[in-house]
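Below: one structure in structure tokens.
A protein chain is absent from this complex, but the other protein chains hold their places.
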Amino acid sequence: MPAALELKAVHKSFGKTAIINGVDLAIEKGERHAVIGPNGAGKSTLFNLISGRFAVTSGSILLNGEPITGLQPQQINHRGLARSFQITNIFPKLSVFENLRCAVLWSLGYKYSFWQRVGGLKDVRERADELVGMIGLQKRRDTVAGVLSYAEQRALEIGITIGGGADVILLDEPTAGMSNTETADAVALIRNVTVGKTLVMVEHDMSVVFGLADRISVLVYGQVIATGTPQEIRGNKAVQEAYLGAEVE
Amino acid sequence: MSAMFPWRRLLVWSATAAVMIVAPLVFTQGFAVSMLSQMGIAIIFALSYNMLLGQTGMLSFGHAVYFGLGAFFAAHALNAIGANTLGWPVSLLPLIGGAAGLVFGVIFGYITTKHSGTPFAMISLGIAEMVAACSLMFPSFFGGEGGISTDRVVGKAVMGIDFGPSIQVYYLIAAWCFVCMIAMFALTQTPLGRMANAVRDNPERARFVGYNPTRVRFLMLSLAGFFAGVAGALEVINFELITAERLGTVASGNVLLMAFIGGIGHFYGPIIGAVLVTFLQSALSNYTQAWLLYFGLFFLVMILFAPGGIASLLTLHKPAVQTRTLGRLLLPYAGAAAAAAVLMLGLVALVEMLYHLETKAEQVGTVMSLFGRQMDTATAQPWIVAAGILVVGGVLLAFVARFVRSGWAHVTVAVNRAKGI
Partner (left out) sequence: MEFFLVTLLNSLSYGLLLFMLSSGLTLIFSMMGVLNFAHASFYMLGAYFAYQTSTYVGFWPALVIAPLVVAGLGAITERYGLRTVHKYGHVAELLFTFGLAYIIEEVVHLIWGRAPVPYRIPEILDFSAFSIFSTQYPAYRVFMMLISVAMLVALYLVLTRTRIGMIIQASLSHPDMVQALGHNVPTVFMLVFAGGAALAGLAGVIGGNAFVTEPGMAVSVGTIVFVVVVFGGMGSLAGAFIASLIIGAVQTFSVAFDYSLLSLFGTIGIKVNTESGWMELWKVTIAQAAPVLPYLLMVAMLIVRPKGLMGTREG
């Protein structure tokens, strides 16, 4: 069985600056995988490459064994990969419900239809309302997303990401900027919505990483210096030197 | 959440239809039917424009291209019907115009919708200029300076309707207008219509939920081209003449003004804009040569102080109505209106005197009649008086603005109390 997501010798440079320096990574189906590393290591760039926001300079990326290198973001999305953003990226003028409706339309096969009334599509409504419930925003269902609190917007961001039913989910710092209780809620939400899916996330909060991840990759200066279970990473000398020592007591 | 039967919506549409049916019976002056017909055409055109600007966030300076090309194809089709080389009912001529608009929407949409934002705006202008320049090169299609004239009274009358009398033309336009309004509203309620909003607000996020923003923009532009073409064909039936002017950049700017003044953020905004602007243009142009200037100033004031257009000004007052505090605003508004009237009196006097001095003084002398008074524009006195009125109006307005603000503060308090804050 092919890996859910596989990166082979991926490089990315902006001008003369190399940001990603030959990353090889294989993530199994159903795995929860965290990518950690110091600021500027290239974690977000890596996500942008996988999701098609940026083009790779060289190397290849495979989704369920199929190459997706060079595809447009929406094409990659159609092949079953969805992502969230570090800086909240929602539809601010639409309501929570409408945001989630946008997220489910494609996957339910309505595409660019201009002959069906969206309000009459029962499956769309039910799926979007189910998502509203999953992210716990029932009371905010018809509120314009732009006025939600930060934590609520982050939850909506996750809801939009999983809405399309993709089986590979990339979350970019889902708990960044949250208080402790908000973080705990977010972790529970992530755990809940990614059951049976493959999850790759970038995260700075080590309690979240070690609580959620099955395996961890450490990215330093655009290279994966170690990949392994949380225990292996904890015990890895190179990782401790490069990164962990300072942040985990 | 069960889908309730939309009684409210049905009521609004029925009322709209009733107004459209009754309007020519109420306004019976000679020019009224003609103006109502123009309003109907303008409504379709402005709504189709707002499919781009309001719904998909595409600022186009070339929408009249689709209107004009639709109109030219319709005019040639109408002439072919008259020459018995084409069998097609005149009442369905707008379908031909719409098809032409759609085809050109597809062609130009392919080129332009790879871009968005400012580049799209510039490119749409370039395309419009290109088509306008082409129109002078091919006189057999565009008819040169004189345009293409045609005759709508062709074929046999169906149930006594031959579209000879302008009232028959009005009802044809009204019917098409109503159908197009419903169609364009329905479009906003489809998956494509909703994704157009999503692309307008955040094209990048739209990509990551599976939609190609370019494709969404392309489809919306093509469909908008169709409705613009329908409006163009109705224009041909109404005037029995179409000139290349109607596909030029001035016409494109005009539809932009209509949509914007009415309010691009609401579906009905462009309808208000189309009615108001059509009325102002034909009313003002009868009275003054400077109407374009007044019109431009009106537009600028709207952008600076009410960028959501008239529709947003209306919705702004909804909370005041709900909390029954609208009364607190009426007096300040009356004061502001009076002050604005003084300001405008001074401004209009200055502009009209300038125009007289520049354009008419050589033929008819420097004395002109303004607001029922004779004044000599060569002397200083009327200028000083007009400038004085302008300044007084400005000072008054600044003074009254304070009361408007305190009135609104009162409304805000009431609204917050109602919300329980």
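By letter and in written order, the chains are A and B; residue numbering begins at 1 in each of them.
The rule is simple: a contact is a pair of C-beta atoms (placed from the backbone, for glycine too) under 8 Å apart; a residue touches a chain by one contact, two chains touch by 3 or more.
Note that the coordinates shown come from a computational prediction; the quantities given were computed from them, not determined experimentally.
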{"item": "Touch partners, limited to displayed chains, of the chain removed from view", "value": "B"}
{"item": "Sole residue of B:A23, B:L59 or B:L314 that reaches the chain not shown, by the stated touch rule", "value": "B:L59"}
{"item": "Which residue of B:F267, B:F299, B:Y333 or B:W383 touches the chain not shown here", "value": "B:F299"}
{"item": "Among B:P89, B:G117, B:G327 or B:G388, the residue in touch with the chain that has been omitted", "value": "B:G117"}
{"item": "Residues of chain B in contact with the chain not shown", "value": "53, 57, 59, 61, 111-112, 114-123, 125-127, 129-130, 133-134, 136-141, 249, 253, 256, 260, 290, 292-293, 296-297, 299-300, 303-304, 307, 351, 354-355, 358-359"}
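Here, only the chains that are shown with their structure count from here on.
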{"item": "Separation of mean Cα positions, chain B and chain A [Å, integer]", "value": "44"}
{"item": "In the complex, chain A residues that touch chain B", "value": "51, 53, 72-74, 77-78, 82-83, 85, 89-94, 98, 101-103, 105-107, 110-121, 125, 129, 160-161, 163-164"}
{"item": "Complex interface listing, chain B residues touching chain A", "value": "1, 3, 186-187, 189-195, 197-198, 201-202, 204-212, 215-216, 219, 223"}
